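Only one protein chain is missing; all other protein chains are in place.
Moving on, here comes chain A:
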Amino acid sequence: MKKTSVKAVAGNGLLDRRSFLMSGIALSASCSLGPLAASASKPGGVSSQSISESFPEWMKVPGHAATEYGQPSAHESQVRRHLQKSAPETSIFSIWHTPIENQRGIITPSGLHFTVNHNGIPDIAPQRHVLMIHGLVERPLKFDVDSLMLYPMVSNIHFLECAGNTASNAVSLTSLDQSAQELFGQISGSEWTGIPLKHLFKEAGIKASAKWVIAEGADGGSHSRSIPLDKLLDDAIIALYQNGERIRPSQGYPMRLFVPGWEGNLNIKWLHRLEVTDQPAYTKDESGLYSDILEDGKIQRFSFHMDVKSLITHPSGRQLLPEKRGFYEISGLAWSGYGKIKLVEVSADGGKTWARAHIESPILPKSLTRFSMPWRWNGTDAILLSRATDEAGRVQPTRDQWRAQHASYSFNHYNGIQAWHISSSGVVENCYV
């Protein structure tokens, strides 16, 4: 067998991907020797014996039937959304985090997609749901769901992230020992399918003085946001499908507004009204909760983009590395509301040295993008970091750089570089560097 040379690309065990692949092949080749060697004495070689003995029970009985709507394996029941704790008085305002560290690839299963509901999830009868477009339009229009289903649709893979994702790392003075799900669980990726809003706006005829659109949901709280018209004409859609099926109640059934790359809160679920105006309404969430308080006390409003961000999901907080001094593939996710991910760098020594991670296809604009980096852990303390750069040239700031721009209690749109500390016993813990 050809001996492979393992080439280091940065400090503390970060390795060249090609050498990792080669040694991986060598490893699998040597592993396969075992069963082959053992096959010298064939099962059932004696005519009076059946082959039954050596097979597991599920290979000796017919399997059960499929179901009308499939569920994950019962053995994966630990992979669940996690409800952020809240007081009973405010339990209608619920925040469910996706188990991002269990996800591989860039698509979050629809049933695990994060969901934040300010006033619960409404039970909408689709046959009574109407989408209204009015205000500064030539022809105010209403659409029922059946009509909208007949329009040409587009499909795109995009991330959706709550403005408050990873807020605790922005404001907590000490790093909380939390999992990636707890810290980063308000990000998900899906294929969203629906009608480009520009088609419906063209049908209604936008007046020249129009600049903003107030989008409103049909939930108990009539959630509403003011959105610049230009963005909606650019790439926003009325989403009717998520990952190939009609969007679920927690994502806005029968329809939601989808505004690629912009904060989750303005992707209005249960969308029923679009009022075209010449001014923003300064709704509740754009008056306080989703604003940024800057270092000088100014309140920054209408910061819509979700900035370039990344995290290592494998390994991540509250996990335990099983193999001391083993080979690991570091894997993670990067995304930017400004476009495609161009570069992800990884460090295993707390930022002293960095190496360029492999970015996996597909690399799509405003989408989760998977990166990976081979790593040989030598069994001592390590700090893993990832730093993403997007095609607009935006680079993830350090936590200190981010906090220097914001008031100490400002928690929205946090995108600081995430650090995971690995102890000599293999415990992975959130930390600040």
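For this structure, a couple of remarks:
The criterion applied here is as follows: a residue touches a chain if its C-beta (ideal position, glycine included) is under 8 Å from a C-beta of that chain, and two chains touch if they have at least 3 such contacts; residues count from 1.
Keep this in mind: contacts and distances are computed from a predicted model.
Per the UniProt record, the chain missing from the shown structure is "Cytochrome c", taken from the list "Peptidase, M16 family protein", "Sn-glycerol-3-phosphate ABC transporter ATP-binding protein UgpC", "Cytochrome c" or "Glycine cleavage system H protein". In the complete assembly, the contact with the undisplayed chain comes from A:R301, out of A:K211, A:R301, A:H314 or A:H358. Here the missing chain is touched by one residue of A:H82, A:H199 or A:H314, and it is A:H199. Note that of A:P72, A:G288 or A:G326, the residue touching the chain absent from this view is A:G288.
Checked against the full complex, the one of A:I92, A:I363 or A:V427 touching the unshown chain is A:I92. Of the listed positions A:S50, A:S155 or A:S408, the one in contact with the omitted chain in the full complex is A:S408. Hidden from this view is one chain, which touches chain A at 85-87, 89-90, 92-93, 118-119, 132-134, 139-143, 147-148, 150-152, 167-168, 171-172, 196, 198-200, 202-204, 214, 216, 220-224, 273, 275, 277, 279, 281-284, 287-289, 291-294, 297-304, 407-409, 411.
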